[in-house]
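Just one protein chain is left out here, and the rest sit where they should.
Let's look at subunit A:
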Amino acid sequence: MNLNLTLIGQAIAFAVFVWFCMKFVWPPVMQALQERQKKIADGLDAASRATRDLELAEEQAAEQLKESKEQAAEIIEQAHKRANQMIEEARDNARLEGERMIESARGEIEQETQRAKEELRAQVATLAIQGAERILDSSIDEAKHRELVDKLAAEL
């Protein structure tokens, strides 16, 4: 174990290595580490912000959903009302129409009856004359008595 120049040589080598490490190794590695640390911190920040945003958006969506559901319910309600109204109207219309038709049918029947009466009257006159002709056998002048029978028929 002899101390010699190696001691000084080692000290110098050591100093040079430390200097090199301090100048060219430590700062870049440390910088990269710190930058990454910052990046990760930023990323985590962004993630938490995004989570908050998402929560907000979900809340908004829920609100909107609720609103639109209410609106839909309202619309359906209105539609129901309108439908009921329309049914009611249709029912009324139908009733009126029915009444009208019944009325017109009644009129027609009346007319028909009138006509039948008219016809009957005409025929009754003829029949009565024919009957009378047979009974009286040509004693009666058709032209003479026609008027009389017609008058009679009109009274019918």
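As a convention for this text, a contact is a pair of C-beta atoms (placed from the backbone, for glycine too) under 8 Å apart; a residue touches a chain by one contact, two chains touch by 3 or more; residues count from 1.
Basically, contacts and distances are computed from a predicted model.
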item	value
From "Zinc protease", "ABC transporter ATP-binding protein", "ATP synthase subunit a" or "Carbon-phosphorus lyase complex subunit PhnI", the hidden chain's UniProt protein name	"ATP synthase subunit a"
Touching the absent chain when the full complex is considered, from A:V18, A:L136 or A:L156	A:V18
Subunit A, residues in touch with the chain not shown (by the definition above)	1-11, 13-15, 17-18, 20-22, 24-33, 35-36, 39
